[in-house]
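Below: the structure, in structure tokens.
Note that one protein chain is taken out, while the other chains of the complex remain in position.
Take a look at chain A:
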Amino acid sequence: MMGYESHQGSEQARLYASKEEMESLVLNDDAAVPPHPLSSSPPLAQIPTNHDSDTDPLRSSPSPLLHPQSQTQNPDPHSFILEPPSYADAVFRSFDASSEINGHDLSTSSPSASSPSYSSSDFLKISVSDPQKEQDIATSLVPGGTSYFTYLIITRTNIPEFNGTEFSVRRRFRDVVTLSDRLSEAYRGFIIPIRPDKSVVESQVMQTQDFVEQRRAALEKYLRRLAKHTAIRRSEELRLFLESQGKLPLMKPTDVASRMLDGAVKLPRQLFGGEVVAGVVDVNEVAQPAKGGKDLLRLFKELKQSVTNDWGATKPALVEEDKEFMERKDKLQELEQQLSNVSQQAEELVKAQQDIGETVGQLGLALVKLTKFETEEAVYDSQRVRAADMKNVATAAVKASRLYRELNSQTVKHLDKLHEYLGVMLAVNNAFSDRSNALLTVQTLLSELSSLNSRIEKLEVASSKIFGGDRARIRKIEELRETVRATEDAKTCAIAEYKRIKENNRNELDRLDRERREDFLSMLKGFIVNQAGYAEKMASVWETVAEETSGYVKCTS
């Protein structure tokens, strides 16, 4: 008899028909296996985030939306049943379980294959959890007042700058925006991780558990990325954000209202060339970008300069001449495009893997039903034999379906690096913008200087024609000379800033190249090991069935 089992009767009770039941289908020999951790297949997008923060020991109250079991702990509950762990398993576990220190996934305690470029002696571990709703104090007395969510941010670190090794604060999303903006200002030219989006959704949606959970996960990812950045992790801004209890002591960078007023007050005078107030051009302000309505006049002038750069007949006095930089920039633009392309194809691949897994599972279920039917209705032994054969195939198909699903969730995890780097490219573009903005400032100041000097010259010529001097004009010339001195100082500052940013660019690009190389290599390795490992498992499942049915080949030849 081909594989007819005497305990078939009890097996029948377990041959379920529905898909949900298939998930917990107790197969032939793995009666001891608990339900598969991915039994309620989540939407793909959620998998990485759920996985990342799944078993973080710092999480005080795990979100109810997460899976109870982390899959990195046990990527394949069936492996010990199907066959002794192959090389695939060993490589699997050590690879997938590589905990990334310095702000990354903390899920396992196994020693990590830590990347040499990240300093392995100090660490900064952050987790975001426990979203809670709080009332806006300003409107709390008003019925229907606005509310917002705060998140508990727990930090563990041994970096000396911090006051302590373990502490926590509560922050709201607005605080993160502030942090991000301050970092952008302080670290011009750096490749700074992009913060999560402000969401343009209805307040109703903002209250939903899904949204809050998504935001929590995004915040955690963001903070961990900041912690990973070699310069930013030591920044004052980040430290204050993570440490200071109570209100976030970071000034909103664009105190838009007052600055606007300042600018507006100064504007008429400057526009009409009125009285010069000494030091009206604050040299330090020059070091900051002219954004956010801070200085209307400056914005106006820089805009004019950029138009002149693009459309003017003469080249500006100072241009981007670093060829090496421009080559790098072009290459990175090309990289961004290809990354986007691969990322898209990766999504298609994941979808195709999911589909095939589903279909082979459905085939298995259909065969299970057939088996049950044939067994119940059997009149002849040939039917019972066929039913037994069919059951083996059905079981294998269901196993294969589960393997595909596991394969896929791992694939998503690995290829997610591509998406991450698309985000990094955005940050790179920001770093490039910092540079071009700084250059624009320098160019503007140079134009300003040249026009001031030519005005002085004209005035001197006109004044020299009048015998005894022209007191009005001489006074005017003095004023202009004051302005020129101030502007010269500003120019010096701006050039220094520009040089600084260029240097930051260069270092950061080097860092990007190094890290990217490592990340991509590990991504490819992960992907390949994954594909090979699961293929081996599937091969062994099917080989068993092929072996069991090999007798039929001789019969019919």
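Brief remarks follow.
Just so we're on the same page, a residue touches a chain if its C-beta (ideal position, glycine included) is under 8 Å from a C-beta of that chain, and two chains touch if they have at least 3 such contacts; residues count from 1.
The rule is simple: contacts and distances are computed from a predicted model.
Considering only "DH200=94 genomic scaffold, scaffold_913", "Peroxisomal succinyl-coenzyme A thioesterase", "cysteine desulfurase" or "dihydrolipoyl dehydrogenase", the record for the omitted chain gives "DH200=94 genomic scaffold, scaffold_913", by its UniProt protein name. The chain omitted from view is touched by exactly one of A:185, A:460 or A:536, namely A:536.
Touch with the chain that is not drawn comes from one residue among A:335, A:459, A:474 or A:495, which is A:335. Which of A:346, A:412, A:438 or A:477 touches the hidden chain is settled by the complete complex: it is A:346. Listed for chain A, the residues touching the missing chain in the whole complex are 2, 88, 331, 334-335, 338-339, 341-342, 344-346, 348-349, 351-353, 355-356, 359-360, 362-363, 366-367, 369-370, 373-374, 377, 379-380, 382-383, 385-386, 389-390, 392-393, 396, 400, 513, 517, 520-521, 524-525, 527-529, 531-533, 535-536, 538-539, 542-543, 545-546, 549-553, 555-557.
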